[in-house]
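For this depiction, one protein chain was excluded, whereas all remaining protein chains were kept in their positions.
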Amino acid sequence: MLLIQCPYCGLRPELEFAYAGQAHVARPADPSATTPDQWTEFLYLRDNTRGIHAERWRHVRGCARFFNALRDTTTDQFLATYRAGESMPVLQQAGQKP
Amino acid sequence: MSGRRIQQGGRVDRSRAIRFTFDGKGYSGFAGDTLASALLANGVQVFGRSFKYHRPRGVIAAGSEEPNALVTVMRDEARCTPNLRATQVELYDGLVARSQNRWPSLDFDVQAVNDLLSPLLPSAFYYKTFMWPRAAWHKLYEPVIRRAAGLGESPTLPDPDRYSQRFAHCDVLVVGAGPAGLAAALTASASGARVMLCDEQPEFGGSLLDEPAATIDGATTADWIRDSMATLRSRANVTLLTRTTAFGYFPHNLIGLNERITEHLPAPAADMPRERLWQVRAARVLIAAGSIERPLVFPGNDRPGVMLASAARTYLHRYGVAVGQNVVLVTGSDAAYAAALDLHAAGVRVALIADVRADATGAPLDLARQAGIEVVTGATVLGTRGRLGVREVTIGVLARGTVNDTRRVKCDALLLSGGYTPSVHLFSQSRGKLEFNEARQAFLPSVSAEPESSAGSCRGIDGYTQVLNDGARVGAASALAAGYSVAAPEYRVQALEFGMHGLPGVLPQASPLQPARAFVDFQNDVTSKDLALAMREGFESVEHIKRYTTTGMATDQGKTSNMNALAFVAGELGRTIPKVGLTTFRMPYTPVTFGIFAGYDRGDLFDPVRTTSMHDWAVQQGAVFEDVGQWKRARYFPRSGEDMHAAVDRECKAVRTGVGMFDASTLGTIEVVGPDAATFLSRLYVNGFSTLAVGRSRYGILLRDDGFIYDDGVIARIAGERFHVTTTTGGAARVFGMMEDYLQTEWPDLRCWLTSTTEQWAVIAVQGPRARDVLAPLVSDVDLSAAALPHLGVTQGRICGVPMRLFRMSFTGELGYEVNVPADYGLAVWEAIHAAGQPHGITPYGTETMHVLRAEKGYIIVGQETDGTVTPDDAGLGWAIAKSKPDFVGKRSLARETMHAPDRKQLVGLLTVDPKVVLEEGAQIVATPGQHAPMKMIGHVTSSYHSAVLGRSIALALLRGGRARIGETLYVPMPGGEIAVQVTATVFYDVEGARLHG
Amino acid sequence: MVDAALRRIVSLPTAAWLDSPVPAARFILRGAAATRAAAGQGFGLSLPETACRATTDGNRAALWLGPDEQLLLAPDGEAELIEASLARALQGHAYSLVDVSHRQVGIGLHGPRAEWLLQSQCPLPLNLRDFPAGMCTRTVFGKAEIVLWRPAEQVFRLEVWRSFATYVVELLCEIDRESVA
Partner (left out) sequence: MRKFSGWTLLKEAFGGQQGWTPQWRRVAPQAEYDAIIIGGGGHGLAAAYYLASEHGITRTAVLEKGWIGGGNTGRNTTIIRSNYLFDESAALYDHALKLWEDLSQVLNYNVMFSPRGVMMLAHTVHDVQVAKRHIHANRGNGVDNEWLSPEEAKAYCPPLNIERNIRYPVLGAALQRRGGTARHDAVAWGYARAADAIGVDIIENCEVTGLVRDASGAMEAVQTSRGLIRCRRVGVSAAGNTSVVLGLAGVRLPLESFPLQALVSEPVKPVVPCVVMSGSIHAYISQSDKGELVIGAGTDAYTSYTQRGALHVNSHTLSAVCELFPAFRRMRMLRNWGGIVDVTPDRSPIIARTPVPGLYVNCGWGTGGFKATPGAGHLLAWTMARDEPHPINAPFTIERFRDGHLIDEAAAAAVAH
């Protein structure tokens, strides 16, 4: 059970959260204008990063907000969490690129 | 049998004799004994039979690392626990234990024939044979192997015991209450930090309990432990847990503890949980897990009576038991000399110390020789003898590859020590990096992955003074890291102790081919020859060798065997130990009872039982319920003598001809409020809502962006900026989540908000031609006339004086209303409607009747007519899509070509040619009769019922190109023959829909 | 007025540390920050701006559930009054006010065992340092979602959706069977 920093409520146990997939996958503003490949990309294609992954969580059994996180999928350690709509934090450590 | 209890000493309570039985024979021990110590005291040497060769085995350890002495403890018929280590089973009065994996008896086991066949049964022999004839594996060989395998027997009756769970949080969790752990806990707790200290043993002290003669700062160990415990107990910031194993290290410093609460009690109170799971979140974890002595590997090293030197010392000092009267010690470490010296001092004859190190020298040897014990250096063991216990050991001196001075030494116990292996299990589970320490010949913690530290001998610290001081220092550092400050005290220990260094591996032999076998993994019967065979067959990865030979995979998880196996493999491959590498340390450290994971999750607490306001009424009426998600829903209301079919027929008829009432409270309800609520719903649902007038409602279909139906419901405009949205019962939570997702992340600019109101409302559907007549006398401030409240109209008013949202809607095709009242009023209003409906023959009905009635009308149920691959058009609901909207969730996907293919599965009706035949839901449909598998299946039956009003069966089906097939005759193949069906439209009753406008 | 006899509160097991559930007026208020200030005036109690904290005044309370979500609690019978006064105070604001008086059940725990009972199946740290008096939050208890509020050091109030109330109380009673020792 992970410990997750909710940007609103602070450090909270994973039992209160729901994972919600890769972050920053914006729904096209005008889906009808997308090509089949663009639409497929939005619907299904994900980075599935081995390393630092930008992802969404929802503090569903807390403040109920969706927010974003950077997590290393090789260690499950979180590097940052930030509110939906905020841009991805730049990590300081060398060799780590989101 | 000779008693082995010495006259005095030990921490057992000699004033309290305890009776117990082992394999039906009565024995006596003392309070404070383990089953192992008590049996040893009674002269018992054979505890069990090994897994594969059924060789007689004795106890080799005194703690949780014991591989051999596994027993079943039977408290009563339902409380049988297999595979317990006798070294951990605390004696209580009346304890009944039984040996395992033997028949007919421990001393004479028929399957010991396997031992004679051992040349035929090397590691992994089963992969090479039992292949012919093909069916014989499953039918013949496997059952024999399965019966031979396994250890104890599974319990067969439901476990009546209770299991508990707790979450806990602390600043410093100290794992292990030996010298390092105690010092750490004392120091860290002095800082004010919240400290938890746990230890798997019934008593804190760890190895200090084996050191009665030692002193700490001048106090005896017994006094020091007592005073330390008193100090810890006096501190409110300290939690002490004995009999508690830290079994797992999980991400973000979560540690799983298994506390054994009643297992040692003769008659536990009924309410006491047997065991408890602690999930501890610690700011810092301090691992003081100690280290485990290794046996030595040589031919015949598995006979009963062969034992770790440290275990012999534990039995002596903690339990007052001498493990033999004439012992031989074979050692590769200095530490074990203490065992020989202590046994000697207790009056046991030490026939010989065979030190396998050619260059062994110094204080321990001098002391032994001064005591008159013969010490041979550069020794090796060539073999042992004794059928049910060691009687003789053959020792030689190895020099330049040859063995000289071979001699046989009589003994009744053979003590071994290959040095100590630090317990890095938890550290490794935390994903910390280990490093091989050449000097210690051991893997030690190196780089941490979690906020933790190791202290004491589990990180290679040797010597009590150093271990205590290390514990104190790391305890202070851990407290500091958690935000508390304290200085570490200095301890001084005086003890008879020697270095723990040793040498892992197999003792060198004169010839590689010895007839007897040298066991590496005792429980799984893996010998050095098995390891060699694996390497011969090309298995060089240590993980492969483990899996091929099963070394380290027994219930002790290789605590005493892994390093020996590794050293042997490294030697054979000519690589260094770190080059060969370790196998993964896996959770749990020692086996953990399933019950603590289940905890309170049993019976009704397994999962919340959700019921509506009217549930108790339905129970009183004798309703039969079904589980829908966590909800209990009344399925039908049988009257005496009725089966489901009869009850549903009656209920259906009542609704079609009179009036029925139905509890629809479990449907999800979401209140969508705000200036942009209509815009939001229009973007989400396929339908348009901007034009929906206040006081009107509309059937809504919700897709996912992949274009497939996700949910449906009715959406009513209560006020200009307020919508009342219903969902399916199962969809309530996920639809709410999906709405929040779009609102928070895709359209955060929309000013509208969601509130779940599923449980705010009790919902009573009143359906049937007499529905208006029933409700009319009960409502106020409402005009029920068709003109004022037409189909899909919505209004607010009062019923029985209670505020109400009244929906004119129908999932039955009849004149219908859904009365929504605040849930606490639901039962009273339900009862009032039921009473008011009596003159009209009002009939409560359940979900089954609801299903039949809606099927007669061709209304879909999401999850029954849909399966995640159905579009609105497939379901015949294309009409609901607002064509003019530029976008809604799923619209883009619906534009894909394949979504319009003419051969898509479409919803149709089916009528069996024989009207009495009711199709089975899920049955498949074929176009031409007489097919054999594989058939060309073109659809399946989604819903099928007997329709009372039509006097025949009806069915709905998803059928390829279905709408173009209306009128065709198709076939439903069943095991008993094909059923001919006609394809029809989906509406079977009141096709014009006149009735719902009544 | 509604006949009080028509109201049937969920019936729950009883225990010394458990208060019997009392009906209350409850609202979920959602909207932007400006809404909260105005709503506070209408409710007669300034609404909490701090995450996971409640404000109280007499028998009214406002619980922070999320950055745009507040649970307002008041004595039973005041619902219509509150709805009206908030509507007046929030004139011109975009907001959502939804009556959830019957959606949930208020379960009160008091006494020295309350924290111990809850900590068994609630994964949050409930000691006074981490969960001081005045704190409130949505969280989980066993398999149920709850709103947990600690009005005073030895007093907890759980707001539980009505169909989960039986589960929550039965689970508490099951835990209570264990001796503390």
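The chains carry the letters A, B and C, assigned in the order they are written, with residues numbered from 1 in each.
One rule holds in what follows: contacts are C-beta pairs under 8 Å (C-beta built on N, C-alpha and C of every residue); 3 or more make two chains touch, one makes a residue touch a chain.
Note that the structure is predicted; figures quoted are calculated from it, not measured.
Undergrad: Omitted chain: which shown chains does it touch?
TA: Looking at the entire complex, the absent chain's contacts are A, B.
Undergrad: Taking the full complex into account, find the residue in B:138, B:400, B:883 or B:916 that is in contact with the omitted chain.
TA: Only one of B:138, B:400, B:883 or B:916 touches the chain omitted from view, namely B:138.
Undergrad: Out of B:50, B:187, B:469 or B:557, point to the residue that touches the absent chain in the complete complex.
TA: If we include the chain that is not displayed, B:557 is the one touching it.
Undergrad: Could you tell which one of B:106, B:232 or B:254 touches the chain left off the display?
TA: Checking the options B:106, B:232 or B:254, the one contacting the hidden chain is B:254.
Undergrad: Please identify which residue in B:219, B:786 or B:899 touches the non-displayed chain.
TA: Touching the chain that is not displayed is residue B:899.
Undergrad: Of B:152, B:300 or B:909, which residue touches the hidden chain?
TA: Only one listed residue reaches the unshown chain, and that is B:152.
Undergrad: Just the residue numbers, please: which parts of chain B touch the chain that's not shown?
TA: 51, 79-83, 119-120, 122, 125-132, 134, 137-138, 142-143, 145-147, 149-159, 161, 163, 248, 250-251, 254, 256, 277, 279, 431, 513, 529, 533, 536-541, 543-544, 547-548, 550, 553, 555, 557, 584, 586-588, 591-595, 597-599, 601-604, 606-607, 609, 626-629, 635, 706-708, 711, 728-731, 847, 861-864, 866-869, 893, 896-899, 920-924, 926, 933-935, 937, 940, 973, 975
Undergrad: Name, in rising order, the residues on chain A that touch the hidden chain in the full complex.
TA: Chain A touches the missing chain through residues 1-2, 14-15, 18-19, 21, 36-37, 39-41, 43-50, 53, 55, 71, 73-76.
What we mean here is this: only the chains that are shown with their structure count from here on.
Undergrad: Tell me which has more C-beta contacts between its two chains, A-B or A-C.
TA: Here the pair linked by more C-beta pairs in contact is A-B.
Undergrad: Hey, how far is the Cα centre of chain A from the one of chain B, in Å?
TA: 28
Undergrad: Going by the touch rule set out above, which residues of chain B reach two or more other chains?
TA: Correct list: 279, 281.
Undergrad: So which stretches of chain A touch two or more other chains?
TA: 1, 13, 64-65
Undergrad: Which positions of chain B touch chain C when the two form their complex?
TA: 162, 164-169, 194, 269, 271-273, 279, 281, 600-601, 604-605, 607-613, 630-631, 671, 673-675, 751-761, 800-803, 822-829
Undergrad: Taking the complex as given, what residues does chain B use to touch chain A?
TA: 250-254, 279, 281, 431, 449, 705-706, 737, 740-741, 744-746, 748, 886-887, 891-893, 895-896
Undergrad: Which residues of chain C touch chain B in their complex?
TA: The contact residues of chain C facing chain B are 1-3, 5-9, 23, 28, 30-31, 68-69, 94-104, 119-125, 127, 130, 142-144, 161-164, 166-167, 170-171, 174-175, 177-179.
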